[in-house]
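Only a single protein chain was left out; the remaining protein chains are all shown in position.
Let's look at chain A:
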Amino acid sequence: MSINATLLAQMIVFAVFVWFTMKFVWPPIMQAMRDRQKRISEGLAAAERGARELNEATAKAEEMVAKARTQAQEILTNAQRQADDTLERAREDARAEGERIVTAAREEIDQAVASAKEDLRREVGSLAVVGAERILKREIDAKAHNDIIDDLVAEIR
């Protein structure tokens, strides 16, 4: 057990090994590890960004849905009002039409009644004349007795 030239040889070998490690082993491995670190942090950042974007999109979509719902409600209300209006108007028209028809019918009836009355009166007048003729057994001069007949007619009326 003595110190000899092995010491020098070992120092040289050591130097070569350290040099090799420094040159060819350490840098690539550290580089790979650093790259991975960067990659992971980038990935995490991207994931965070994605989540944020998703949130934003969701909020926007919700907003749009809400807006659409309000719009639909508005449209619905409008349509309802319009329908009500139309219905009301139609009802009004129908009522007016009905009234008009009823009035016309009533007028017609009145007219018919009046004309029937006239006819009846005339009939009664002629019947009265015929009756009187029969009673008198002679022809009454229509001209001569017109005023009597008229009196009769007036009385009947």
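In this section, a contact is a pair of C-beta atoms (placed from the backbone, for glycine too) under 8 Å apart; a residue touches a chain by one contact, two chains touch by 3 or more; residues count from 1.
Simple rule for what comes next: contacts and distances are computed from a predicted model.
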Choices "Inner-membrane translocator", "Small RNA 2'-O-methyltransferase", "Branched-chain amino acid transport system permease protein" or "ATP synthase subunit a" - which one is the UniProt name of the chain not shown: "ATP synthase subunit a"
Identified contact with the non-displayed chain, of A:Asp35, A:Glu123 or A:Asp150: A:Asp35
Contact set of chain A toward the excluded chain (per top definition): 1-11, 13-15, 17-18, 20-22, 24-33, 35-36, 38-39
